[in-house]
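Okay, structure first, notes after.
Right after this comes chain A.
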Amino acid sequence: MNTQTTEASAQSFSQPMAGTKPLVVMEGVTKRYRQGDVMVEALRGVNLTLAEGEFSALVGPSGSGKTTLLNMIGALDKPTSGRVSLNGTDLTQLSGAKLSAFRLHQVGFVFQAYNLVPVLTALENVAFVMVLQGRPPKEIEQRAMHYLERVELADLAHRRPKAMSGGQQQRVAVARALAAEPRLVLADEPTANLDTHTAFDLLDLMHELNREEKMTFLFSTHDQRVLERASRVISLHDGKIEEG
Partner candidate 1 sequence: MTPHHTHSSRARMLVFIAWRNLWRNRFRTGLSIAAFGMALSMMIAYGVFIAGEMKQMRGYATDLVLGHIQLHREGYVKDQDIYAQIPQGLVKEVRDHLPPGVALAPRTYGFAMGSLGSLSTGVMLRGISPEEEARVTKIGSRLKSGGFDLSKPVPPRPGAEAVSPRIPVHPVLIGHQLARTLHAQVGDTITLVSQSLDGSIGRGLYRVNGVLSPIEITLDRMGVVMTIETFQELMIMEDGVHELVFSTPDSSHTGPLVRQIQQQANQWAGTHALSPFGGQVTVRSWETINPTLAQTVNMAGTITVIVSLLFFSIAGIGLLNTLLMSVFERKKEFGILLALGMGRGWLVAMVFLESIFLTLGAALPGTALGVYWGYLLETYGWDFSAYLPDGLDFMGIVFEPVLYGHMTLFSVLTPLTALFAITLLATLVPAWRLIRFQPVEVMGG
Partner candidate 2 sequence: MNTPDGKTPWKSLVRISWRSLWRNRRRTYITLSGISLGFALTVFFIGIGDGGHNNMIRNAVNMGDGHLTIQREGYLDAPMNHLFIAQGKQLEQQLLQAGIPGRVAPRIQLQVLASTSGNSIGAALTGIQPETDPKTNQLKKGLVTGEWLTTGDPQGVVVGARMAEKLKVKTGSKIVLMAGSEGGGTNTHLVRVRGVFRTGIEEYDSFVMISSLDMAQAFLVDEGANPAGRPVTRVAVFLDDESAMGLWKARLKALSLPAGLVVLDWQEMMPQLVSFVAFDNIGNYISLVFIFTMVAFGILNTIMMGVLERTREFGLLRALGMSPWALFTLVVMETFWLSLTALAIGWVLGGGLHAYFALWGLDMSAMYPGGMATSGTVMDSVIYSELSGARVGMLTGLILGITLLSGLYPAYRALRVTPLQALQT
């Protein structure tokens, strides 16, 4: 399954790389949804530890629970049972407003599509989260421009999302996530809407940023081809992490 993975092959999938501090810890996490009359178990007892600085891929077929898992870590949703902690904070104990503040300062998001606020330009989109964080305007401007340059979109700074390609939009989203200095960037199928070439470019960019900025990345995909880019592969099947 992960024949192309290099570093990760020796590790247990659910364990962080040796010698690094755990950033995310999930213990016995389950999540049940009601779909009409039936209960769907999206996650069934997930234990997972992510170390700081990791560049991990979450793989699994559609419906396996990838999005659900990412939502738990990203404090977008609460587990039915079990514990999720990020950087030592127990997310299951936080209230709505605190969760929202937590997201703002600790987590960066890159979604599958519609990442950007349509009425804001690329630059404004990158600046947006920093504005919410309440950073000084000067700093916001510098950082926003810096990260746009980092994703090689400085010349499109004043374009609106509509006038950018899918790949460019995803790169803006990556720049936005990084500019806000989170502890962790969660990317839910960031390449799903991109052609292979663009998808690889995006992953390369993320990997590069992971190395250079020491940023922890967790991205999900159902595309086997992109796994070679990941330093660690976590495989999800029917709401369970599969060993081996």
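Regarding selection, all candidates are chains of the complex that A comes from, given by their letters.
The rule is simple: a contact is a pair of C-beta atoms (placed from the backbone, for glycine too) under 8 Å apart; a residue touches a chain by one contact, two chains touch by 3 or more; residues count from 1.
On a predicted model such as this, the values are computed, not experimentally measured, just so you know.
Enquirer: Please state which of the candidates 1 or 2 is in contact with chain A in this complex.
Expert: 2
Enquirer: Okay, in this complex, where on chain A does candidate 2 touch?
Expert: Touch list, chain A to candidate 2: 67, 71, 74, 76-77, 87, 89, 97-98, 100-106, 109, 111-115, 117-120, 124, 128-129, 131-134, 188.
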